[in-house]
Every structure is written in C-alpha cells, then in structure tokens.
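Note that one protein chain of the assembly has been removed; the remaining protein chains are unaltered in position.
So that you can tell them apart, the chains are marked A, B and C in the order they are listed, and the count of residues begins at 1 in each.
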Amino acid sequence: MSTAKTAEHDIYARRESEVRSYCRSFPVSFTKAQGSTLTDAEGRDYIDFLSGCSTLNYGHNDPDMKAALIEHISRDGIAHGLDMHTDAKAAFLESFEHHVLRPRGMEHRVMMTGPTGTNAVEAAIKLARKVTGRTNVISFTNGFHGMTLGALALTGNHGKRAGAGGVSLNDVTRMPYEGALGEDVDTLAYIETMLNNPSSGIEPAAAFVVELVQGEGGLNAASAEWVQGLAQIAKDHGALLIVDDIQAGMGRTGSFFSFDHMGVEPDMVTLAKSLSGFGLPFACVLIRPEHDIWKPAEHNGTFRGNTHAFVTAKVALEKFWADDRLRNQIALKSQVLEERLHIIAERIGGARIKGRGMMRGVDVGSGELAGRICAECFDKGLIIETSGADDEVVKVLAPLTTPMEQFKEGLDILDRAVEALVPQPMMAAE
Amino acid sequence: MSTAKTAEHDIYARRESEVRSYCRSFPVSFTKAQGSTLTDAEGRDYIDFLSGCSTLNYGHNDPDMKAALIEHISRDGIAHGLDMHTDAKAAFLESFEHHVLRPRGMEHRVMMTGPTGTNAVEAAIKLARKVTGRTNVISFTNGFHGMTLGALALTGNHGKRAGAGGVSLNDVTRMPYEGALGEDVDTLAYIETMLNNPSSGIEPAAAFVVELVQGEGGLNAASAEWVQGLAQIAKDHGALLIVDDIQAGMGRTGSFFSFDHMGVEPDMVTLAKSLSGFGLPFACVLIRPEHDIWKPAEHNGTFRGNTHAFVTAKVALEKFWADDRLRNQIALKSQVLEERLHIIAERIGGARIKGRGMMRGVDVGSGELAGRICAECFDKGLIIETSGADDEVVKVLAPLTTPMEQFKEGLDILDRAVEALVPQPMMAAE
Amino acid sequence: MSTAKTAEHDIYARRESEVRSYCRSFPVSFTKAQGSTLTDAEGRDYIDFLSGCSTLNYGHNDPDMKAALIEHISRDGIAHGLDMHTDAKAAFLESFEHHVLRPRGMEHRVMMTGPTGTNAVEAAIKLARKVTGRTNVISFTNGFHGMTLGALALTGNHGKRAGAGGVSLNDVTRMPYEGALGEDVDTLAYIETMLNNPSSGIEPAAAFVVELVQGEGGLNAASAEWVQGLAQIAKDHGALLIVDDIQAGMGRTGSFFSFDHMGVEPDMVTLAKSLSGFGLPFACVLIRPEHDIWKPAEHNGTFRGNTHAFVTAKVALEKFWADDRLRNQIALKSQVLEERLHIIAERIGGARIKGRGMMRGVDVGSGELAGRICAECFDKGLIIETSGADDEVVKVLAPLTTPMEQFKEGLDILDRAVEALVPQPMMAAE
Partner (left out) sequence: MSTAKTAEHDIYARRESEVRSYCRSFPVSFTKAQGSTLTDAEGRDYIDFLSGCSTLNYGHNDPDMKAALIEHISRDGIAHGLDMHTDAKAAFLESFEHHVLRPRGMEHRVMMTGPTGTNAVEAAIKLARKVTGRTNVISFTNGFHGMTLGALALTGNHGKRAGAGGVSLNDVTRMPYEGALGEDVDTLAYIETMLNNPSSGIEPAAAFVVELVQGEGGLNAASAEWVQGLAQIAKDHGALLIVDDIQAGMGRTGSFFSFDHMGVEPDMVTLAKSLSGFGLPFACVLIRPEHDIWKPAEHNGTFRGNTHAFVTAKVALEKFWADDRLRNQIALKSQVLEERLHIIAERIGGARIKGRGMMRGVDVGSGELAGRICAECFDKGLIIETSGADDEVVKVLAPLTTPMEQFKEGLDILDRAVEALVPQPMMAAE
C-alpha cells in the first residue's frame, strides 16, 4: 500500500487514523465526480463501479438534485432542524408516500433515525424488542448490519466483530442464510426445526433481520421461495421480519425495494445509502403502524432528518421512480452484466456468479486473486472492490444510471484485468 | 400537543413515526433560517436559542460556508467518497491540524466515524477496549452519549435506556458526577475508594467517558479541579480518559474544546454536532497516536467523512478559530447571559443557574414549570428547550454568533415568560 | 396434583416452596430404602426405576458402603474438612486413580467442586474460558447441564431457562445434537460449516460441552462416529471437549464413562450423581494436566470434597469397578431392557426406543401419555419418570445392581401399564 505523497508530507499519515481503508486501495486524491466518473487531482478519470458501496445508485452529482440542493441552500433553506417540521421534510414524506409506499399498499410509517445505516438497524431492533417483549434477535451468516454494538452483534464478519474489543455481542442467534450450508441444503428446515424444539435452547425471537442480497457478505441472493418461507417462520413464531435494505434497496436489485415481487411485506425496513440520492447521510426505518409504539424521542439523535438529504431524495424519487424508465434500464443493464460476468467467470476455474440485478459479482475463489483483479482494474481506470467472508468476490456496483457505453467500457476493463491475471481458463485446461 | 394542521391531512400524522419529538414542542413548519433566526411557513420569525442542540454554534446558513458549499457542489466536487482521499478532506485535516491541534500541542489522529455523535462514542469505546484489553467502561450520572447500544449503555437517562427494549446494557459502571451526591460531597473520593478496593467488584476500566458540561443531563459543569482529579484517577488505574465534547465542544463553553484551560489532555475526544459548522452530519474521534491501533476498516461506515461537511468545517475553522475574535465575543456574551439568568433565577424560588460559557440555563425546580416557560417563549417568538433528568432546566443554547442585540431580545422574551408564569418571587414571599 | 394429606395439616404445603416437584408425582412419604426398593410410611414397597435420576446406580444403602460410612462416622472421621488433606480423600483419590484413570491411560487431575453437578459444569466452563482466552461455549439442543446461570446458559430446556427471570443467558452458541434435525441430517456437517465460515458470526469457541446420552433431553444417544467427529471439529477449532458425564457416567451406559470405547479422550469430564455411590452430594471435574491452570482457590466452595462421599465412593470403586462383574451384569440387563422396551414400544403407534445401555426409554409420542403411564406404574408399585423436551419419553433408570428378577418385575409393571392405557396398537389399526 503506497500513497502518492511521501509519509513526511502526508496529512493522512500525519493526522488520519489507521482505520482508514478505501484510500489504501485507491491511493489518489479525488477532486470531482459526475455521473459514473470520478476524477483525481491529476485530471485522470475513473469509471466508478463502487458507487460508494451502493450509495450513489444515481451516480455522482446528478444535475437535477444538484440544482435543487443549490437552490435550497441559496434561499437559506433549513440545513439543520432536528426533527422539527420543515417544508423540505413534508415534501420528502409526501413524495415517498406517493411514489414508494402507496403504490405498494404499504401502510408503514417513516422513522428518521441518525443518518447512518447502523443507526437505523439499532432503532429497528430496539423497537422489535419493545414490541415483542423479547430480547433475542435472529440474524444470518454473512449478514452485515453495521458497526455500533447492537448492529455489530447482528453482523457476521469476524474482523468487524473483533473491533468490539472483547465485549460479548449478545442477544443474537445466528442462523444459516440460504445456501450457507451448501447449495442443496434447505436452511429453512434447519431454522424451523430449531425454533420448533422447545429444548433447543434458542430463546423466542423478537425479530429476524435479513438482507435479501448480502452486500458485504459475498452477494448471496435469497430466492423468493426462501424469503417467503422465512417470513412464514417469523410469523409462526411471533417474530417481526426486518429487511435490511440499506445496500440492496433504492433500485439496486431492479426495483425500489429488494423485496418487491418477492411476496412478502416486512414489518420493518431499514434504508440508508442511496436514500438521499446524492450521497448525503440519511437513513430511516419503515415501520408497520401497529408496531410504531415509540414514545416521543425514545430513540433520538442530532442529525435525524438531514434536510439537505430531504431535498435531493425528493428529486430522486420524482426523477427515477415516477415511471418505469429506470426499472427498465436496470433490467437491460442487469442482463448485459450477467452475460459479461459469465464470460469473465469462465476465464477463472471454479468461479461463480453471485447476486441479483445490478448487485452482482464473481466469486473468483480467493481474496488474494480478487484483490489483484481490483488493483489491476484501478491501474486501468476502473474503481471496483471485493466482498465476501474472504473478500473473494469481485463486486460490480455501478451506478444504475451509468450510460450503457460507459458501463460496457468498465466491464471491458474488468474482463481484460481478469484475462491478464488468469491467462488461460483453468477449467478448460486439457 | 396540538399541531397546526388537522391530523386528517397531516403527512406527519399519516406517515412519520411517533418517535418524532421537537415538532411537538414547536408545531409550525420552518422554511428558512439565517443567523440566529428561524422563519416559519407563515413568515413568522423566531429567535433560535436551541441551535439544533448546539449543532449550529455559528448560526444558520453562515454566508461564507454557504458560498463555499455552493461553489463545491457547483463544480461537481465530491459529495460522497467513502473514506477515499479528496481535496476537501485534505483541506479540512490541514485546517484542523493548523487551527485546533497544533496550537494545543495535541498529537491526536482524527478518525472519521459515521456522522453521528453516537457513532463516534461507539468507536471510542471499542478502541479503548481494544487498547486496554478490558471491557468495563466508566460513565457518569446524568451522562448522555447516544442511542445505539454501546453508547446507550453509557447514557444515564432512564427513558432513553428503556428504549433498548429490555436488553441489558452491560459492561458499564456508573459513577457519580461532580455534585451528583450533593454540593459538598467529594465524588472523586468515592470513585477512588471504589477503584482502589480490590474487592469492590468493579472491574478494571478501559476508559472513563465524561462530558465536562452535561448537555442533556441538566448542564452540570465540572470544575477544573474535578476534571484534573478524574484524569489522574484514570491514569492511576490504567484507564483512558475520553472526553465527549459533542455538545460542549466547538466553542460552546468559550474555547474550541470544553477541556481547554482545564489542565488535562484526553486520550480521546469525540466531536460531532457543530463540527461541520453548518449543521451537516459529521463526527470524528481524536485519538492519541499511541492508541490508534485500529486495523483498516475495523470500524467502518458508509458516510464516514461527509465531504460537504469537510467543506463547511474548513471555512468554520478558518473564519472563527484563526484568531480570538469569536472567543472574545463568547466571553462577552457569556457574561451577559450569566447576569440575565441571575435576574431570571431570582424570580423563581430555589432556582439555580447551571452550566458554563454559552451553555447555561436555569434549574427552575420542576419539568412542568420549565416546560411551561419554554411554551410561553415559543408563543413569543423564542425557540428554547429544557434539559435535565426531569427536564427541570431551561437551557439557553444560542448560536455563539448571535448579534448582541438579538441575544438580549431573546433573553428579554425568556425573562418576560418567567415573569408571566411566576408573577412574584416565591423566595421573597413574606 | 393431590397429596395424601390435606393441605391444612401438611408441613409441605405450609412450609415448602412451590418449586418442589417429584413429591407431586409420588405423593407418599418414603421412610426407608434398600437396593432397588423404596418403602413408604405405610409399609408399601416400590421398585425404583428412577434411581434418583441415576444418582443411585448401585441401589439404595449398599451394605458395604453403609458399613464403611458408619465405621467412619463412629470413629469420628472427618465429616467436613474444606479441601484439606484427609485420609479419606487420599484413599478416594488413590482408588480413583487405580480403578478409573490409570486403566484408561488418563492423565487427568481431579478438581473437587461444590457437590452439585451444576457446580462442576460451571467450574469446567470457567476453566475452559481461562485456558483458551475465549468466552463462547458451544452446547447442544436438548442438553441439560444445570440451573446456576453459567450452566443454565448451556441448558436447552425452555422452562428451566425461563427460571432465570429474564436475564440473558449469554456467551453460548447452540448447535444441533446428532439426530436433532432428523435422522438423516448430518449435524456435524452443519457445525463444521458454521465454524469454518469466518463471517458466520459465531465466535471462536472455548469448549464444546456435550452429554453422550442426553439424560433430561430425551435419551438421545450419540454414536461413536458422531462423537469422534465432534472431537475432531473441537480440536481443529482450538476448543476443548468437555463431556458432561454427570448422568450418563458411573456405569449407566455400560462402562464407567459414557465415552469409554468411543475413541475420544475429553479434555475435561464432569461427574456427580452416582459418583459417591451412596447418593451423597459429590461432584468433580477431571482435567487434562495441561489445562489445570487454576490458581489456588480461584473456584472454591464450602462443601467441595464431601468426606462422607469419599468414604462411600471408594467402596463403590473397589466393589464395582475392580473387575468386570458389574459391566457384564449391565450388558446382560441392557439386553433384557432393550428386548422388553421393543415389545412395549410396539404396543404404541409410532413409539421409538431411545438411549443406550441401562439409560433407555420409550418415546411414546406425547408428554400427556408418558405422564399417564408413569402415574399408572406408580399405582402398581413402580417409580418411573419421563424425560424429553415435551416429557414424551418414559425413562428407565433402574439401579444397575437391580436383581434380574426384580428388574423384570418392574418391566412387567411398565408393560401392563402401557397395555392398560393403550389397549391396542394404533399402528396396526386397520
């Protein structure tokens, strides 16, 4: 890991904590960004297949959001208003109701939490525990839900959990995600058997917290059948179903929610990342009305309801979710992506395609190879990262709005990087 | 609690969670803000003595920050860049080093956490546990540190803790803050005696987490002597000293940090609220270099390092902390505030002035009276809130930059509100 | 549940806690016992197929132990000596070494814990956590390990866990026992897959705590293959293997330990129940020498090392484990038991034989039926109880020394009780 500047003069080496990470993979200084292109201080352009880990589903600095935000700031619109009523908040809520909730028949209420995904997850599990009077929460292998203690307890990743510094991460029971025990093992049967056994030692659950595509956990994608089965088990056992749609929501899998067309309606949904549309910190929990038993301020926070984010989020909803155009574009690009990833996967012995919609990648078998592929891509002007328990998946998280030409260009770079590093298909060796 | 609109047509009643709170005290819709003035949809102006709970120490929409932010957005500056290097981040870090750290001889590193105070607190205690290999953290009566499980365990407030839904908030030992046992009781002696007793049953502590003025806990202000004593006890027992300066920092008590001139250098400092200067979500932890043992990404998060906040924060540092002008203004206004609060307190039997610098208030003896005073103020065009275990403190958190004229105008409203509700001094009844 | 006496005059109703249980199933007053026969105050004899839940493997008041104990008491032998050296303790240790440890090549040390099984389990997991520096302990579905908080966390039974009064039972991960997911599901594959996945969210384990036959959990008996596989997984993952042999040990399954001839050597073994041979409170942990890192008194207790129990335990070891006679008797009786239970099971649709050696029973499909069978047996002079998550197993725990004639007599009573309650086989109904 080298940086462009020498350590002596480097403000980062001198003053930023060792916890910094992405800057180690992409050791340049970025100065501007537009659409799917990032530009560094030396004027070099990079295609962005990382999208702020799915925070920039509509690309960088979307001109309409940008204009609305500048207009808001220019006219001294509220920048920070705690959770007071503002015109911007009302407009966002009405737009969210109109374009997202009402078309789906969802009665959910919106809880503005602190503007981080982990805060939304913490709020959701606190509420589920209050609603059910139970403390145990079920989460899944390879799940990723945040870094604060309550959410970290739900997170599977060993390295992240080690960050807790030895504190026990309690009141969570881990269950196997679809496919976690091998492709042919029915993990729902396991879950159901364990929960049905009164002597299993597993406490009754307040909630199941699940991602329908595991963004950090290796792009494992649950089937509709599995999700429905899980929802039924949760219901049968009096547990709430909480879908963590922080990374997979806002269009990433093809529709606004990852659970659209899956035949389930979650009791709660956590949203963050691309919710503002512009990359601004913003998070919320959607709550079925009967579960909205919060007392005022029982979960609070200084930045809940980021007004700048309301402004951009409203534009995003109206620009992208008022009709089917974006959905159709995603569908088309998803198909291209799948086809190209198949070709890429075939270059690598044993590689597997993972994910769903525009949240896909290739499990190349080792974190070491995946890391080298990403580094090679960066050299060639493509920003792309890994995912998975061993960082073994090269993950494509391009903005959903990437022009087709540029999208293919990025995939070409990826393809060539794989070709360069894995010169001949191992599978077809003989 | 009534709102201006009827529930039928009210988007908030229809779609926002019951957890919303400030909008219940101030049931109007705000549409713009400038300096220390908020304006509602009907064009009515309000003087802001709440400042987003000390998030707007430099007032609303400071013109210089505003200009810099619009310029940044206009030129497609990075809006979201995870924790990659950007020109905005480097500029912020250099400015922070130059204006804040270096003048104080502080070697601390800056850890960009998720942009909420609670996330900074969680990061700090995780790191303290890693550094010391101990799990117990000491926090204080009436302390407030956030709503996520790790930080909530440190928070004293019963109602907030109840939000955890029955989960035990563990690995924290509560100690009495200065004055918590009565004005003449030496709480340091208690703390020291308990920690020195090997059979006290109190586990060795990873850290002491303390606010030097307790913003939510009733504006209890620690003396320099107490803080120095506490720092010494922490040191003697191998515990790190973490100052939570989220609410009291960024000038609120008269200098940039609440611990300036207190004779201590914390091992870690948590900052948020006014750090961006503009009300944008932003938080960080300052860490002495020898404790910065994080592995890359061991504590991560989507919005760590909010680039828009870097832009405004840099302006704030250069505009307000390059010289002594703001400090002098705060000193002057603090004096005015103290004098006026004394007069106000004298109107109320048994009332006491609390706090330090521009973080002061009056303990009026009951939450009921404090609530009525704030409601009366709102009717008269002043936004002001309560604090304390029983909401018994009327808290003045005016922007530090409030023009003196407007500042006095706000204090006049408060004075008249008290006068109206407490017609004659109870103490001087006979 | 009625008792023989009216509540008015009943010292139990008046003064004993509602927690009492067995006296509700067997509402008579017992006054003496000899061998496998209990006698009540009215002179009625009962065959004992409960044996104090396997505490009386050698029957009641064995004449040789009785004589030794009376001799010890008569000569003012030590009754209570904390953990000081006594002639009785040395004699027990030498006998245990000679008859139990040395023949098996076991190097284990003996830790005298408080004289309850749960105390031995607590000591074992404390030590495993000290040895490994890990806190997570793996236990199994339907496992039963005791009622104190550490052991209760390992116990699966829902009703018992509810006794904790809402305290979270932490630092334990539950795994499926052999057969817990259905007869054809390989639970070792599940365990291994979960432990091998670094993002499974399961913390590295200090120990696996397992019963080879689950006495309270329904007489589930693990196969040698499963036990060996489990031992290998534990070893591969740096976890200690702790066999809880409190109920299954001391000959119950055919040999002294339940793991004899299973091809494994546990890192620790917990023993209690029949260890004294006479029904006296006594428990210990066997510890491989390299794990015996206790500091003196780090786990202590008033009654550790019950001297009266040393006296009887020594006689039991020399009388029953110096040669193969008892083992051969158990083998013979086990065969009879199995044959008779098959006949009994055939009377009941869907019934299954459970267990191993002299620790066997019939799963009759429901706790209701099992309870009625036991009640009917008691009416006919046989004391027998149920086991299992739903109390659905009629469990035969006769003293290993029961004369064959009396053993068959007891089985006849059981057979007739089933016959009376289940007049015709349901399976062969059409």
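By our rule, a residue touches a chain if its C-beta (ideal position, glycine included) is under 8 Å from a C-beta of that chain, and two chains touch if they have at least 3 such contacts.
Since we're looking at a predicted model, the values are computed, not measured.
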For this session: Have a look at C:Asn119, C:Ser387 or C:Thr401 and name the one touching the chain we're not showing.
Result: C:Asn119
Exercise. Which of B:Asp45, B:Glu203, B:Asp236 or B:Glu419 touches the chain that is not shown?
Worked result: B:Glu203
Problem set entry | Contact partner of the left-out chain, one of C:Ile287, C:Ile330, C:Ala345 or C:Ala398 | C:Ile287
Problem set entry | Absent-chain interface as seen on chain A, which is shown | 166-168
Exercise. What residue numbers in chain C mark contact with the hidden partner chain?
Worked result: 11-12, 14-24, 26-34, 38, 41, 50, 52-53, 55-56, 60-61, 66, 69-70, 73-87, 90, 93-94, 96-97, 101, 109-112, 114-119, 122-123, 125-131, 133-135, 146-151, 153, 159-160, 162-168, 170-171, 206, 246, 272-273, 278-281, 285, 287, 292-303, 306-308
Problem set entry | Those residues of chain B which, in the complete complex, touch the missing chain | 135, 139, 141-143, 154-159, 161, 168-174, 176, 180-182, 189-190, 193-194, 197-203, 217-218, 388-390
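The criterion applied here is as follows: only the chains that are shown with their structure count from here on.
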For this session: Please compute the C-alpha centroid of chain A, do the same for chain B, then give the distance between them in whole Å.
Result: 30
Exercise. Using mean CA coordinates as chain centres, what's the chain A-chain C distance in Å?
Worked result: 49
Exercise. How far is the middle of chain B from the middle of chain C, if each middle is the mean of its Cα atoms, in Å?
Worked result: 58
Exercise. Which positions in chain A touch two or more other chains at once?
Worked result: 135, 159, 168, 170-171
